[in-house]
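Heads up, one of the protein chains got dropped from this complex, but the rest are sitting where they should.
Letters A, B and C mark the chains in the order given here, with residues in each chain numbered from 1 onward.
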Amino acid sequence: MFDSVLIANRGEIALRVARTCKEMGIRTIAVYSSADEGSPVVRLADEAVRIGPPQAKRSYLYAPAVLQAAHQTGAQAIHPGYGFLSEDADFAEMCRAEGLTFIGPPPEILAMLGDKAEALRVLSGAGIDVLPGTHRPIATAGEAADAAAGIGFPIIVKALAGGGGRGMAIARRPAELADAYAQARTSAQAVFGDERVYLERYVESARHVEVQVLAGTDGQVLHLGARDCSVQRRRQKLIEETPVPGLPERDANRLCEQVVAAARAIGYVGAGTFEFLLDDAGRFHCIEVNCRIQVEHPVTEMITGVDLVREQLNVAATGGPGITQQDIRLNGAAIECRINAEDPARGFLPSPGTIEALTLPAGPFTRVDEYVRPGMSIPPFYDPLLAKVSVWAPDRDQAIARMERALAECVVSGPGIRTTTGFLTSVLAHPLFRDGKHTTALIENLSVA
Amino acid sequence: MFDSVLIANRGEIALRVARTCKEMGIRTIAVYSSADEGSPVVRLADEAVRIGPPQAKRSYLYAPAVLQAAHQTGAQAIHPGYGFLSEDADFAEMCRAEGLTFIGPPPEILAMLGDKAEALRVLSGAGIDVLPGTHRPIATAGEAADAAAGIGFPIIVKALAGGGGRGMAIARRPAELADAYAQARTSAQAVFGDERVYLERYVESARHVEVQVLAGTDGQVLHLGARDCSVQRRRQKLIEETPVPGLPERDANRLCEQVVAAARAIGYVGAGTFEFLLDDAGRFHCIEVNCRIQVEHPVTEMITGVDLVREQLNVAATGGPGITQQDIRLNGAAIECRINAEDPARGFLPSPGTIEALTLPAGPFTRVDEYVRPGMSIPPFYDPLLAKVSVWAPDRDQAIARMERALAECVVSGPGIRTTTGFLTSVLAHPLFRDGKHTTALIENLSVA
Amino acid sequence: MADHGDLIESVYRHAVGFANEVGGPIRRLKVTVGEVSLEAEWPAPGDPGPPVPHLADLNGHHAPAPRPEPPTAAVAVVQSPMVGTFYRSPEPGAPPFVKEGDMVTPGQQVGIVEAMKMMNPVQAATAGRVTKALAEDAGAVEYGQALFALEEG
Partner (left out) sequence: MADHGDLIESVYRHAVGFANEVGGPIRRLKVTVGEVSLEAEWPAPGDPGPPVPHLADLNGHHAPAPRPEPPTAAVAVVQSPMVGTFYRSPEPGAPPFVKEGDMVTPGQQVGIVEAMKMMNPVQAATAGRVTKALAEDAGAVEYGQALFALEEG
């Protein structure tokens, strides 16, 4: 195992990773921007290095500063968390060149799966169902029209470099295609600096389902069950749960086994998540692979008892996870809610500020992953996630009741601070959610109503 | 199920019970003394009634005030928590007379098991091994000397009404017996107002092991495994864990099955704990039965997934638990540490005061049961327990490492406040504890060293 | 000789219990059992001057933030001695023990709190004029709840 790991991230995930490192006796090095001086990981880590100003581009996204901090502190490995440099093939390559272990898939896998169109081509080749689409960049509006005829409407035009629900536009009819194509290109260029786009069938109403895998360098691939993340706004997840409500165990197992086979076929390494849309007809269509630990990993940890960060470290240090598929039993139900500093009444406008009063839930079968502390200022520069509240129960109904109880305990207040807590409570109470019949359109419909 | 439950307790257990009631959709009524205005259960409960002044005798121990509050609020049942009225047969009888459900064993069981000597006689008759002893009050020093010859030294003289390590004296040789007898009587009279004492073989060096049961009125008795609570100071537990380190699963199962048979034989009802000393020779001797939920119940909940308070409510409302023995799988290892407002450097002197800074641990597989909040004053009138930190892991070593990590996150400070956190950390690091070879003498030895 | 632990504990318990139980301004308290003795003295009632620091405060136990004082000085409150149901009259339909504007004397009965089917008289502790009845007749009251406001004198 590593003697020391540098955590190239911030917020709750930096603390989450530091916790497991401490438990494993690994020296932890935190890096932080000057906006994150007060973050608890700075105090809890064995060492902390200020690597840049608040802007992520000059700190958490700035590979030379992160690598420099790793060298100065003698770190052996870098855990990139999620977001920032976590899926950056160039960064993984730089780590390799510098003799540092990047805790994640090798650069080749990151490059292949980071190109959305190529990823779908490869996955399709590995036996995973993907949506009809071009799976390659489309250079002109005319080419788009030709391709669309073969795919069928509605169609979504997506940035090749896309992610996070940005750089995309929908055409419901052939007449809308030219506009959507132009709009997606403009937006892709603006957001990602890469105007290339591709076409794909758009699924109007779907569940968002994903499979967690853990793969060693020796071809051993495990799955840890499926999660449902259909409660989203603008493609950003708010509530995650496992198992997938309404999905028979047999179907979930079949999906997981397909994913394991595909991950093995493409040579995947590390923790990863295969994301799917589940359409009305009960078909799963893979939309992407997340090559990192995910925000929603705690629900999987709660039903399996597996510490996924520990297993990431095991894979990176020894080539394989410390467990086998036989060790993994899926037990009960778990739900995670994201407490964001956002104002749901104002279109989820971020609401940074200073936290004066803070009480996070506790008690039976309740887990909190946080980085906030009373008196702390929430910087406006980053993701608004303050804390994740996760609960476990023998079944989904009890888990929902437990989450309602837990959210009722939350107090996060201070000048300027608004949170998603109340909104999450109303989602939990929604009949479609209760019945497990909601789709990714749930919140849009709620907001309209 | 009940519509409403009054929680006749305070501190962390009142909040613990309220949490499960809320999850079950039960209206909760808190009662509180004027010293506990600021306790979070007062805010979180659906109703709260101030029942008396700070002194427990005039509030939490004062049955008429509790019953009056139950009537005024229309409560159907009373959950007594632990301590206070929880094992009071008279109170359980008054509840019955008043048409209220006492959530615990019936008064007859409480009376029988509350008389320590009779309890041991009954348990012995039900096939449970108990220490050699008189199991009845001894009226004279001469009678004591006769009985002692049959029991064998060392001998402990114990108050019939005893508990909490008070009202007892040890005689290591026959020459010491008369003094020990006289002293125990004086002390029993002073502390409990009842001078009756009995004799029992004293076990010098032992592990403290206990079995959690859950019994219905229909004769259904389940066990939820064994716990080890050998880390004690003056017979008050500080660290609890499950499974029992070093005890082969087969032996633990045999003990649990014996307890289940005995509980059935004596007609036990509700949640209860059978406490044992495990001597050097590997023999278990039952010392008492706790007829209530215990402080250390979370470790059992963590390895079984069973909400014990929920099952207490199930038994009280429907006659039986909502689960069967087949539903209970013992999975992994769990440890609980008690964060007390005490100064370990000064003989665990209580250190009430105002909490200014408060951070309790969070993160993977970490549970907190608390009632403290920043800015809250800890009243000097009650138990010094502020919070319980519990962790789960696949095995004991990982659980210890996780607990060390969790304790390192704890910040509980303010004028006058001292806590057991640092002391607990040093116990976790002790080689005897690490090896699971410690006895109830561990802390005494630590303090001497 | 064996340990004194239980005896100390007992003397201690009884001293605390007594001091709390009897309430009121104790001047001197001494509990002795054999070799164990506990003795405490409080300042004389008439002692003026700055308040002596509370032992509790010295030990870091701060009094809760000062609560807003009731309106003006010389105002007293009759509190409920227990949780129960408060009655302003001796029996249904009868006139109340006291009404607003009445003068009361120390020890005068001003109401009843019924708890567990027992009728407990509520008495004024000080003399004064009843300025306001603060609790509803036949309503639930908590321990310490204000029942009447008095203007002392």
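Throughout what follows, contacts are C-beta pairs under 8 Å (C-beta built on N, C-alpha and C of every residue); 3 or more make two chains touch, one makes a residue touch a chain.
Computed from a predicted structure; not experimentally measured.
S.K.: From the listed residues B:Ser86, B:Ser351 or B:Thr421, report the one that touches the chain absent from this view.
M.R.: In the full complex, the listed residue that touches the missing chain is B:Ser351.
S.K.: Of the residues listed, A:Gln72, A:Ser205, A:Ser426 or A:Asn445, which one is in contact with the missing chain?
M.R.: Residue touching the chain left out of view: A:Gln72.
S.K.: Contacts of chain C with the missing chain: which residues?
M.R.: Missing-chain contacts on chain C: residues 1, 3-5, 7-9, 11-12, 15-16, 19-20, 28, 35-43, 47-56, 58-61.
S.K.: For chain A, which residues touch the unseen chain?
M.R.: Residues in contact with the chain left out: 33-34, 49-53, 59, 64-65, 67-69, 72.
Please note the rule applied: only the chains that are shown with their structure count from here on.
S.K.: What chain is the most remote from chain B, judged by the mean position of CA atoms in each chain?
M.R.: A
S.K.: Can you work out the whole-Å distance between the CA centroids of chain A and chain C?
M.R.: 59
S.K.: Out of chain B, which residues touch more than one other chain, so two or more?
M.R.: none
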